[in-house]
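A protein chain is absent from this complex, but the other protein chains hold their places.
And then subunit A:
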Amino acid sequence: MSKPIRLGSRLRYPITIVKLLKSPGDTIKKQEPLMQYSFKWMKEVGDNLRENTWMEEQTTIVNWDSPTDGELKQWNIHEGQRIEADAPCMLVKEACSHEIQFQGLCAICGKDMTEVNWAAESRDTHRAPISMIHDRTNLTVSAAQAQRTEQELQRRLLQSRKLSLVVDLDQTVIQACVDPTVGEWLKDPTNPNHESVKNVKVFQLDDGPAWLANRFWYYIKLRPGLEGFLKRIADMYEMHVYTMGTRAYAHNVARVLDPDRKLFGNRVISRDENHNMWSKSLQRLFPVSTHMVVIIDDRSDVWPDNRPNLIKVSPYEFFKGIGDINSSFLPKRQDLLKSNGVKKKSKKEPSETAVDKKEDESAVTKLQVEEQQRTFEKQIKDRPLQALQEKLDWEDEEAEKVTVQSDDGSESRSSSPPAHRRRVLLDDDHELEFLERHLTNLHKMFYDRYDKERAVHQAGANNVDFEAVPDVGDLLDEAKSRVLRGKRIVLSGVLARDVDIYKSEIGLQIMSFGADLVPRVRRDVTHLVVNASQPGREKLLEARRRPHIKIVSLEWLAECFTKWEAVDETPYLFTSRLPEEEKGNGAAVGAEGEESGSEETGKLPNGSGRKNPRLKLVTASGRTRELEDDDDDDDDDESSDDGMDDEDEGLLPDALEDGQLSPIDGLKTFNWGSADAELDEFLASGSDEDDDEEEGDEDDEDEDGDDHETGTNRDEDEDLPLGEERSLEHSLQDKPAAGESPSKKRKLRDEDAATETGTESDALAGGDETPAKRLRRAKSHHSSSLRNRYHSDVDSGLPTPRVTGDEEDAALVKGSQQNGDGGGYDDAEDFDEAELEAEFEAEFEAEFEAEEAALRTMDVEKG
């Protein structure tokens, strides 16, 4: 088979063929020159320094290299030919077309496909882009090979009169859970659930992390009648397993379903081999044609591209509330047809559905694997089944007590354990019977149609006629659309109001079964489907006015979908009256929308009138809201309002509980008058500050003066610890130098400061420490004139010795440098000592005050 080879788009057209180097029949190799061509181009020549340049036409002759290996069959070009654009230039019989590749190696010739060179325009790995085998992703094939393989498969299926059936595992044919309660029930014959779980299959996986793997068991419950179902279906269908579980999980379950591998063989595909974490695709297994493939799955949203081929099965829920253990990878399911069933998927966190798809995929995967592990752990720890059973038992006991009280004589019955404890796990599923019927019918339809077509084409009895193969998806649509044909259905209370009914899961399903979906109740509507737990009012009332409209519950729809027939509506008729109708003023609130009607259910007649103002109160202030809520806590119907409260929580602070202190509580007792006075004082002192800037040197001396004072304090103390004695030495060293140069100005200001200090330390000693003051103190820290005052703060026993130490340290160093004896000790040492000094000072607060006064008088005398 020869393949036309193109010149390639990268050549500088137009080109002229100069010479053909190879002739037909020659063997050619990759990158070997096959012919020469020339092209013309313009070049700037001349002296570009003097800008004396001009364009000149150049002709270049280039070799054209072979992009492939093989045998040259024929040239489509001849010497001297001018070629304007990319076109096929030759026919080559390729040595190998690299149609099957394994991890970058051609599986036919063994060459490395990842090598890239300039001669070929496309990479060899792109020749085989399709991954179509079940258990590997690194084996890829070309489109042609895929088509051949698939034709082979179809031929075989047609000859044995079979179809392909892709089977989902979780909640379609089995349900798995990891709740250890099941294991205990399995071992305990007295448990009421023992009967139900008796045929639950058990296995452990070794693919997870070791600590997790040997801690839990998987419990697999087969859907009732599954074994017979699979056996009978296997005669008509070749079955594949397609699950979102891990590879090990899929194989273990397949082994449970099919111990001798007759049903599924090795046709098992799991999420490890699926290229997508969110959806399944038939093209992964049947890349060319899906005409002969049927899917059974409990979720239709995971098959975005293959809806026509899907038979949706109602999800199997044996272990109540467990759901699908492998669904943490999938988006949340939205197609629940049970109006008042257990809220499924409650274990799911919204975060996983909101996963940003732009994120690195591996990161997402990791996240989800962790998510799943958390789910598993939670299930093992929480044991939801046990809780359910306990609840049931408790209810029984309560009921028992009631009967005992009413009978008042039957002591014996109440003391003995209840003979028939109700059980959580009920095995009452009949889905597979109907499913088998549908599959059988479909198979019959397919081959009837095929035979008819083939008769038209007049193919031989044994020959397979691919032309005659009908699309099973079309047949399925046909069969389904007969079910509810002619019905006009209105939904009420089923979907949220902002959802487009024609795009919703249930809407699509209704339409696929041939019914017309209508948004409003009209004259020609035949059925109103209501959600029994929260019926919408408007449509319901509207429909009641028209006796020909049958008002049915969602279960009717579910039954129709399961049985594929318009079942009798009588058992599903929705007859219960709306609560406000019972009250007799349903019309009064009729103006409300259907969805809000559900919230009104069971409310007082004035409910709607009360609700809105209450909501306004909520936003007005947190405290008011609290009070309102306390009043209404008993009201179960306030769910929407509660939701509002939750939203508000982040915005408004919660009302304070008793005994809890607010950070601004101190302000209540705060003396604003004194604060103002202090502020004025502070502002007035700002004028002093300017002087201080000029007299910075003196300021430092001022610090020294303080040291001097404290030094004398220490002198008087006799019981000093060793470290403090050392610091004392330093201050003693410092003392004579510091004491030598006091200035008059400073003394005057010192007096001012001292008076201020007095007032402040008084206030602080009173213990009325407010944030406002603290703030002010922090500010004052920076102004040099207030340093004295700051000191006295420390003296009054505040726990901020470090800052003080720093300041003093700096002051000390500066001062000592000034006085020329700063080399006596190093800074680090001094730093610690400064801290110690601060503490020390605090101890001698009282004496210090007295001393200071004395010193002042001394200074005055000196002056």
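Everything below uses one rule, namely that contacts are C-beta pairs under 8 Å (C-beta built on N, C-alpha and C of every residue); 3 or more make two chains touch, one makes a residue touch a chain; residues count from 1.
In this section, contacts and distances are computed from a predicted model.
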The complex's invisible chain, by UniProt name, from "Origin recognition complex subunit 2", "60S ribosomal protein L6 CgRPL6", "DNA-directed RNA polymerase subunit" or "Translation initiation factor eIF2B subunit beta": "DNA-directed RNA polymerase subunit"
Among A:V62, A:I77 or A:L139, the residue in touch with the chain that has been omitted: A:L139
Given A:K43, A:R156 or A:H275, the one touching the chain that is not displayed: A:R156
Among A:I100, A:L392 or A:A675, the residue in touch with the chain that has been omitted: A:I100
Contacts of subunit A with the absent chain, listed as residue ranges: 100, 102-112, 114, 133-136, 139, 141, 145, 149, 152-153, 156, 160, 260-262, 265-266
